[in-house]
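Here's the structure we're looking at; comments come further down.
Not every chain of the complex is shown here; the ones you see sit where they belong.
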Amino acid sequence: MSSIMVSRIRQKQIAQMVASGKRLDGRGLKDYRPIKVETGIIEKAEGSSRVLLGKTEVVVGVKVEIGDPFLDRPNEGVFTVNSEFVPLASPEFEAGPPSEESIELARVVDRGIRESKAIDLEKLCIIPGKKVYVIFIDIYVLNHDGNLIDASSLAALAALLNTKIPVYVVEENEVKKTNDYIPLPIKNLPVSVTLANISDKLVVDPWLEEEEAMSARLTITFDKDNKISAIQKGGTGALKPQQIMEAAHIAKEKAEELRKMVVKT
Amino acid sequence: MINENGLRVDGRKPNELRLIKMEVGVLSNADGSAYIEQGKNKILAAVYGPREVHPRHLALPDRALLRCRYHMAPFSVEERKSPAPSRREIELSKVIKEALEPAIFLEKFPRTSIDIFIEVLQADGGTRCAGTTVAALALADAGVPMRDLVVACAAGKVDGVIVLDLNDIEDKEGEADVPVAYMPNLGLISLLQMDGSLTIEEFNQSLNLAMDGCKQIYKFQKEALKARYVTIKEEVEECLR
């Protein structure tokens, strides 16, 4: 029996279970897998974290450099989110330029941070129009067992909360690094929650085989004030409007739970 | 960006669409093509296929391979854009493909590819939505069998007001943007993104307003398709360009 056939049968099995309100791994439809968050695991990075979401494993490293501001934002620091689907994480991942999935992931995480104004960029200006902090947030997927977006956005937030930035002084228009470090100024706490549509039901935190069985995926990012900062629908299927609103309400609740896991860390 | 009369920077009311112009069958080489102007957006879409897949190992045994490339001309934006695809263009190519895929009977054409090319000649906010709308027309023009048309429109929040079909400035300076693609007869949403800051209630309003916008644009789509097939061919060709 071909592996495509096997996976078809498996997908049917998953769909039937979800239709009857159950999941193959025993979780309830709105349950996350066990989550573990560690921080400070990369001493050479200014901030870092590792998140385990079931068997999905993601490391985020934050590096801090000095660079130029954007022309239209002379008084603000700059950050970028980059994601690597390194081939040790999955037989599906290949070395080479980032895949569209990897780019989508990084951009969804980026939007959550950017739109919630999680990083206080105005505090990251050193010389207006000339020198600002540049924050590199690198997402490194080490094992792919589904729902990389939630694992990555959680890891990104944990790593940002863990980040210390060097203090610089300006002497005669020259920037000088001191030996002091202060925490990266954080103003908000965006957390994303992803739901999959399987058999017309919404399940939270789909694992890999559920992702193969789902028709569509919806990721909603909530900030600390329960406002939505980002949404991304994925997958080749479509959703009913009422499903979307139902997903939003579930996500709001789940986001609060997840946020507590990171902030307490 | 909302004045004392409740009007927007370009004089529109909150729930008002920009001027829209659509034309179907504008390129002779493509199997299907269409052109849209929505505000200052000027976007072309072409469809090639179903055709042989290159490279062959990408062919799927049970359905057509759908591919989509959203691309901006270097001169389409204020500052010249490098022709190499940006990360943004790669993401939008993916979400537009996923917006159109549920509408297409891909299973009717196993081992083939259907390739959608969207070229933004001028960008003015909302290009992913206008690009989805015009790509659906090009698919129809190519005779690709579809469950429904797909039509897209954004809503969002500007100066505290929920507004329809944001233009470039509203998109950049506004509080939130919610692009939505809708299959009007199936009542399903196939593209949904959001960035900014909205309460759940505001999001709900935006989603509904965007669907209203989609339904209005759907009428233009149907007219454009009719014009392609009903109006006398010569007349069409003259007014197309």
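As written, the chain order gives the labels A and B, with residue 1 at the start of each chain.
Quick note on the criterion: a contact is a pair of C-beta atoms (placed from the backbone, for glycine too) under 8 Å apart; a residue touches a chain by one contact, two chains touch by 3 or more.
Since we're looking at a predicted model, the values are computed, not measured.
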Overall stoichiometry - one representative per chain kind is placed in view: A x3, B x3
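Everything that follows uses one rule, which is that only the chains that are shown with their structure count from here on.
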Report the inter-centroid distance (CA atoms only) between chain A and chain B in whole Å. 27
What part of chain A is in contact with chain B in the complex they form? 4, 98, 100-101, 103-104, 106-107, 111, 114-116, 218, 223, 226-241, 244-245, 248-249, 252
Contact set on chain B toward chain A in their complex: 61, 87-88, 90-91, 93-95, 98, 101-102, 178, 183, 186-200, 203-204, 207-208, 211
